[in-house]
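The complex appears here without one of its protein chains, the remainder shown in place.
First chain written, first letter: the chains are A, B and C, and each begins at residue 1.
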């Protein structure tokens, strides 16, 4: 959890995954200690079946004797020796997030308020929608709103406009906050593991369209919501978070939708927060979410 | 809830479903009042979309002026006039339950202890298994154990033996407590809405074999269990109860199985209790569970 | 659940509680049937220990042959004969709700959006606050904002202003959406069972001030939130709804607060919705919440 860090201007986060072998932790700990790192959080995970090692370590850049320029250069030899995939993030660098939304605004309302109240370590340079309802809300929070209609048969044209917007604003993460258009594989390929969607079911149950209708038909006793990274295959990307709530025979379809909206909000906002805190590592179809 | 009724020797339970129309409740309430019924519980449900009405009413037979023989005769005209499907149950009549089990005994352990401690209003005249591990446990609880091996390619022979056992013991309900054989359509047809299974996933996700393996592969963040009535189609019958528990990247396949066993127990035992308390009405693929 | 009723302009809701005895349901059902009521929902509850009977029944006023004026007159004799406390509500009459808030806006944000999106069957004629932060938000949703500062030692003066506002706007329900002032017994007495508060703990644990601090000190593994009717005794009124979420040693105080905010929102909004749908009956220190 990172709330106590909000007051610390300047931390570095190192994320690695590599084949498991002896000496990884020693190598990293020695490196950080040698350069005076005051470690604030460290978490690791081993998948003993697959022989994989994962680590997230966060330290204070104050008192650390390597600059942001030197740090990767100095760490690179260690990473190479141990066959690591790795990346470095800095809390002082706030990622830019674009929110895509359609006609249902409950997730957007939630995300914008959380952002305003300091829950998200990011900037939100734009809200994009194929509808216009979200405009007043975006503008209330001082965020530019872009209406990009998706004409029947010309998704490509709309996506060209969207991608151009994303590029111009240097967007790092796209959040689909109940955006009801399917992105093309080309779009998805441009933002690998950087598009987060919320699907209104407990995946893999009820993937695809109208999951509440399907859940209602099937007579389930719990409904769910799932946030995940978007991949080429619909509703199939690595799951970040899921939650459920109880329903009964008394709940009509509209009740499922109403209860589901509360799930969607929390499930999506957790995923966004964890991504922005650099807590998520993807491997294969799965996520490691460091807590 | 029925625990306060345990001390009452003698209640009647009327379960009905019918097309919704005016006057149903008045007709039933007047009938019961006219015959001196002291109503202990009443619950009703309307599916306003389908125009259906469901009711469960339970009253004390002491002070009621119709005998068990006369009651159905007197109620029949009302039921006919209003187009009801209906049945009458009596708390004094304890259903006979057969438990089928294979090699995993956690559900059986749970069911037998609950039965002994008075949670289930039934008798358990037999435990049936295609393995032999369950014998000592069944015998500890004083319940006859029948080993009915299912030979490769001769399920029919095994089912003939099983059906014969069920008939001889006057079994009303079959509980599949992690019984790992698929029952034939012929077997299922003999006990419609009277076979309860527990499936170790959150249906409809991960139906079929090895659901924990599939959940582990998919990287879900919650695992579930489902109890349902068995129908011809595997894992497709009306759902009675479901529950889930949280898992993380730290949970290996064995952890999912261990956590799942705790879910299976509670989900199956609730279904059995509700069935025995005559709280469940099936309509289409769904259940109404009166509480 | 009432969502399917949103399209029905005109329903009546009868809520009763009385000593349990034979013939209550028959009397009510006969009365409604005689006057042509198309019953949409009915739910009842018996407390067999205390010998109490509770009922909520909702029907369509279209096709019902009594007017809103005649209905109570005609029902009164039945109620008297059976010793009922009762009230009649009409879906066409939208209660007026005042929201009180202090510096934390997360509940207000949630309530106002839910209201706008149609989840609450009410009007919100005013937001009252002892601080000024909420003004832009209230005004964005088009709701008049009243800043009523509470000066040290002059709560009485502030409450006089507040009560005057409530009276002028014909307020039926006061919602304390993280309003951090304790209302005087005189204020509470003016709105019995018509003030809903959210307390940020799982009551009765951690009543009073700074519950998250207390929970953090105690090292609990779950934190909670509670919505309840306000009575003279602090945090002691009848509980309407509670929910919890898991925390671990990794969660610092700030994490508890952040997770708790999500609980507070849902727990308060459910209470408000149920109250507005006339689903809650208070008896003694408890609530019956018809679903």
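Operating definition for what follows: a contact is a pair of C-beta atoms (placed from the backbone, for glycine too) under 8 Å apart; a residue touches a chain by one contact, two chains touch by 3 or more.
Computed from a predicted model, the values in this text were never measured in an experiment.
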| item | value |
| --- | --- |
| Selected from C:48, C:133 or C:156 as touching the chain missing from the view | C:48 |
| Among A:37, A:143 or A:188, the residue in touch with the chain that has been omitted | A:37 |
| Which of C:38, C:74, C:116 or C:252 contacts the chain that the document leaves out | C:252 |
| Sites on subunit C contacted by the missing partner chain, in the whole complex | 45, 47-49, 202-206, 217-222, 224, 238-244, 248-250, 252-253, 284-289, 291 |
| Interface with the unshown chain - residue positions in subunit A | 4, 22-23, 25-26, 29-30, 32-33, 36-44, 46, 48-49, 246 |
| Where the missing chain touches subunit B, by residue | 1, 3-4, 6, 105-106, 109, 113, 117, 119, 136, 140, 248, 250-252, 254-255, 258, 262, 266, 291 |
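The rule we apply is simple: only the chains that are shown with their structure count from here on.
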| item | value |
| --- | --- |
| Innermost chain, where centres are averages of C-alpha coordinates | C |
| Subunit A and subunit C: spacing of chain centres that average the CA atoms, whole Å | 36 |
| Interchain centroid distance [CA atoms averaged], subunit A/subunit B, Å | 42 |
| Residues of subunit A touching at least two other chains | 248, 250, 252, 291 |
